[in-house]
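Only a part of the assembly is drawn; its chains keep their places, and the rest are absent.
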Amino acid sequence: MFNCNVRKQLRDFTLDVSFQVGRGEILVLMGDNGAGKTTVLRMTAGLLTPTSGTIRIGDRILFDNAAHIDVPVENRQTGYVFQNSAVFPHMTVRDNVSFGLRARRLDPETIAARTADWLERLTIDDLADVRAGQLSGGQKQRVALARAMVTEPSLLMLDEPFTALDAKNQAAVREWIRLCVHEHDIPCLLVTHAVGDAEAVGDRLCVLEQGRIVREENFSGTHG
Amino acid sequence: MNVMADEKRQKFRARAAKGIAATLVLIVCLYLTLPLVALVLRVTPELLMTYLPNETVQKALWLSLLTSGIATVTVIAIGTPAAYFHSRTAYPGKTLVDTFIDLPLVLPPAVAGFSLLLLFGRTGLLGTYLHIIGIDVAFTTLAVVMAQIFVSSPFYLRQAKALFEQLDPAYEETARTLGSSSFRTFISIILPLTASGLISGAIMTFARALGEFGATIMFAGNLPGVTQTMPLAIYAAMQGNFDVAIAISVLLVAISLAIMLAVRLLTRNRKYDV
Amino acid sequence: TGTTGSDNVTTLATTPATGGDIVVFTAASLTGVSADLGPAFEDANPGTTVTFNLQGTQSLKKQIELGATGDVFISAKTAYTNDLMAGGYLVNETVKKLTSNYIVVILPAGNPGNITSLDDLARPGMKIAMGTAEVPVGINTRTVIDNLANSTLVSSGWKEGVFDNVVTYETTEPGVVTKVSLGEVDAGFVYESSYKAAAAGSLELVPIPEEYNALQIYTVGVLSDSTNKETAQKFIDFLLSSEGQEILKNYGFTSIS
């Protein structure tokens, strides 16, 4: 269970949200441009500090300003795909994908196996040895997705992860996201503007407006 | 019609701008190389043959390379993490530190050497205590390195600071969310992405250390084999026969350029499509 | 440019000179002659090594005051020697006059300024280089010019004319020599030793009569901190011996007797 209850003063308004996501559940965040979706994800990842509030995954407290807890980014075990893919341009596709595993010092066989697995799932195995700076937009996005999911995070956050993907890959990636969330039984936060995507992959919906949740609703069993 | 004329004018302007820029490059090149040409024209092969095998010259050359190398490595080792910390952390007195880094740039080298002597000399502010525990740094090879570090470190520190500040934070942030400690992120993301600029800074530092004269002779003295680096040997030679000084200088320039060229070639392909 | 005659270069400063090794703090104008003095002394005293620390006398003095360790001090300015003696940095009874040097006027080879007499130095349009008022050579140059101005060798207004022609006050003697030998100035005031040290044929000379000249006196002494005062004294004795004086003479220095 992921609990997020935070406040932060932004340039044009105050962000003030409170929501939770169950294990194995995908919560879709929608809302107008500039509503604060990316800001919520950045605070959860630890890249921005909320003014007040708490953030928890299960009983691990990631942030609690009253208790002065603020777990550093690298220990939060979140998988976060940025709105702009931010692949490491100096590394090959393979090294990009295995980066998080190497950071966790897994043994080389596990790294190789899991990396190969996700390269194949996102059909970037033929680009494995290409420098990631030389990819097309959609190829970069798949690298960023594989890189986040391969680490088996305890919370997955995706900021518009389908935008640059072609139709074939969009379908495939949706499936892999659902599988990843269910397999590891983790909560997932997904930001998207496409209602189709939201319905196809999400379990529940939160709509943000000017930094507040104005609507919550369940998608009724269209999948899974 | 009008559009066509406009386009022609613009094309002409673009060409003119390019031509002017190219001319400026040529001027820069000529201005920086012609003096050396004038210098080299005065050096006869016989002169080179006579003085380069000279023991004093060889000792000075070796000492120069050794001390400048050590100074550069020290600056890189201490300066890189320090500059990184500086550019990523907000701490009290940060602007002051920025100013401190510029200090050695504006201190005339001879005065810098004198200051070091006032600090580390046997009767100096710190030197007095070092002397009591049996350490005398002034007039040793260590003093040469210390003087070089003092005068050359700003070139690396400034460059490193600028590079770290300019790097897109998204790479670093992504790495951190992937579980990479700040240390690991620094090593595997920040350093490779700024490598070419850092190397450029290191080359400037090495060059400055190699050419260091004023601070060295004041703080370390001019002792052949111990503290007499190439610039000091050139100075000594200038007291007598000028042509000898030129021959040694040409040697120094040739070797330094060779080293810098080697570094440049070895570290090529450090640029990535971003 | 050999400023040392030794193979053994590892022992210095930190560990004070031991055995036969001595470090000589030497005025930069003795750079040329030091290349001969060192080996000659070492040959005469097997097992000894002489290392010269060659710099401007003022820098040497400052270094000694701030704790530099050496054995012998050779000064180009008596005032500095006196300062160090007063401060207890020198073993006073060892201090001796070493040698001396006269001021001369040098011209580039071919004499482009067509200077045939001292009077010509004041001719408008001449370019002259001399030492600054702070360095020994500059101080002596001024004394010489004053002496000459009061003599009958030059016309009135000569001194002002000469100073009007100065385009650079050099902080080192070699600075003057360089500019003259390149032909960038028409004349320069230096020590006779510098004229002798320059490559043959690269300079021409206009002597200044002894009665108007200012004698530059070099002094030598053992440093109080020396850990090898015996060899230091030996070296001074050698410098003052006829052999040492002969070597100095070859480089344009004038013996003091």
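A few remarks follow.
Order of writing sets the chain letters: A, B and C. Residues in each chain are counted from 1.
Note that in this section a residue touches a chain if its C-beta (ideal position, glycine included) is under 8 Å from a C-beta of that chain, and two chains touch if they have at least 3 such contacts.
Everything numeric in this text was worked out from a predicted model, so none of it was measured.
Counted over the whole structure file, the protein chains come in the copy numbers A x2, B x2, C x1.
Convention: only the chains that are shown with their structure count from here on.
Taken together, the touching pairs link the chains end to end in a line with two free ends. Highest inter-chain contact count (C-beta pairs) belongs to B-C.
With centres computed from CA atoms alone, B is the chain lying nearest the middle of all the protein shown. Separation between the centroids of chain B and chain C, computed from CA atoms only, is 35 Å. Inter-chain centre distance (chain A to chain B, centres taken as mean C-alpha positions): 44 Å. Residues of chain B in contact with at least two other chains: none. Residue positions of chain A touching 2 or more other chains: none.
Of all residues in chain C, those touching chain B in their complex are 1-4, 7, 9-10, 12-14, 23, 28-29, 31-32, 35, 51-55, 59, 62-63, 65-69, 172-174, 177-178, 181, 197-199. Taken in their complex, chain B has these residues touching chain A: 168, 170-171, 173-182, 184-185, 188-189, 192-193, 272-274.
Residues 45-47, 72-80, 82, 84, 86, 88-90, 99-100, 103-104, 131, 133-134, 144, 147-148, 151 of chain A are the ones that touch chain B when the two sit in their complex.
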